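Supplied in structure tokens, the structure appears directly below.
All protein chains of the complex are present and in place, except for one that has been dropped.
Right, chain A next:
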Amino acid sequence: MGLYLRPQTVEEAVAALAAHAPAVLAGGTDFYPARVGRAPDDDVLDITAIDGLRGIDDDGDYWRIGAATTWRDIIDAPLPPLLDGLKLAAREIGGAQIQNAGTVAGNLCNASPAADGVPALLALDAQVILQSATAARVLPLAKFIIGNRRTALRTGEIMTAILVPKRSSRAVGDFLKLGARRYLVISIAMVAGVMDVDDDGRITSAAIAVGACAEVARRLPALEQALLGRRADGALQDIVAEPQFAPLQPIDDVRGSAAYRLAAAATLTRRLLVTLSRKAAGPHA
């Protein structure tokens, strides 16, 4: 029989981590599926009773998403259009049951190549706060997830929050997921994006991230660069070109071929640029 610890403060949690090196559990949506057919006997640190670890707060320059915030919390929260992509991703995670239990931090720490939350947060330039018994550090999400189910989390550390930097009130986000069925489906490919425009409707910043097409979701810097200064309109899709997808390294699996994933990523990206520019132009057009 393993240990089951359910502390009420972060201090207790990191002390327990240092003492026992347990598995960290929140929504359980990745923990239990890895243990089908047996009674789990792992040492576990359940972080869902920790005060202040759940919820979305306006932190001035940032939106602060507590580690135990569920996808349902994201869907239900009143948030600016910048976070639309994250909200759409939340709606595409599993079914309603998974959205009600699964957490944002769990999705990041599990580090699946097909994690639906990662592209949206990458496009938002999200950072993660990692806390140990002795120190806290902030890492860009892009430096946190370092491989297929590998993260930069150190022994004794727990993720306590995700920080999403604010942008201008014109900034918009969007997300597109491709799966072989509706609901409860592992993505074949997905694309998330964030776009900000100036008074003339010209793009001042753009971030595009693709998921399920490499070990880790990837940003597309060449495309982002090419978007800068352009007018946000439907013509944007014409600048999408194959070399911009060089960061992707898709694989063949039961869900799709590598070649298909690349083609789908490009198609989804073109569509995303159309909807992003429409949204960005929206109230100002």
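Operating definition for what follows: contacts are C-beta pairs under 8 Å (C-beta built on N, C-alpha and C of every residue); 3 or more make two chains touch, one makes a residue touch a chain; residues count from 1.
Keep in mind that, in the parts below, contacts and distances are computed from a predicted model.
Chosen from "2Fe-2S iron-sulfur cluster binding domain-containing protein", "Acyl carrier protein", "ABC transporter permease" or "Dissimilatory sulfite reductase D (DsrD)", the protein name that UniProt gives for the omitted chain reads "2Fe-2S iron-sulfur cluster binding domain-containing protein".
Of the candidate positions A:Ala21, A:Val138, A:Leu184 or A:Leu228, contact with the unshown chain belongs to A:Leu184.
Annotation: of A:Arg54, A:Arg72, A:Lys87 or A:Lys279, A:Arg72 touches the absent chain (contact as defined above). Here one chain is not drawn; of A:Thr9, A:Gln97, A:Asn148 or A:Ser169, the residue touching it is A:Gln97. Listed for chain A, the residues touching the missing chain in the whole complex are 1-2, 4, 6, 25, 27-29, 31-33, 36-42, 44, 46, 48-49, 72, 91, 94-98, 100-101, 178, 180-186, 188, 254-257, 259-260, 263-264, 267-268.
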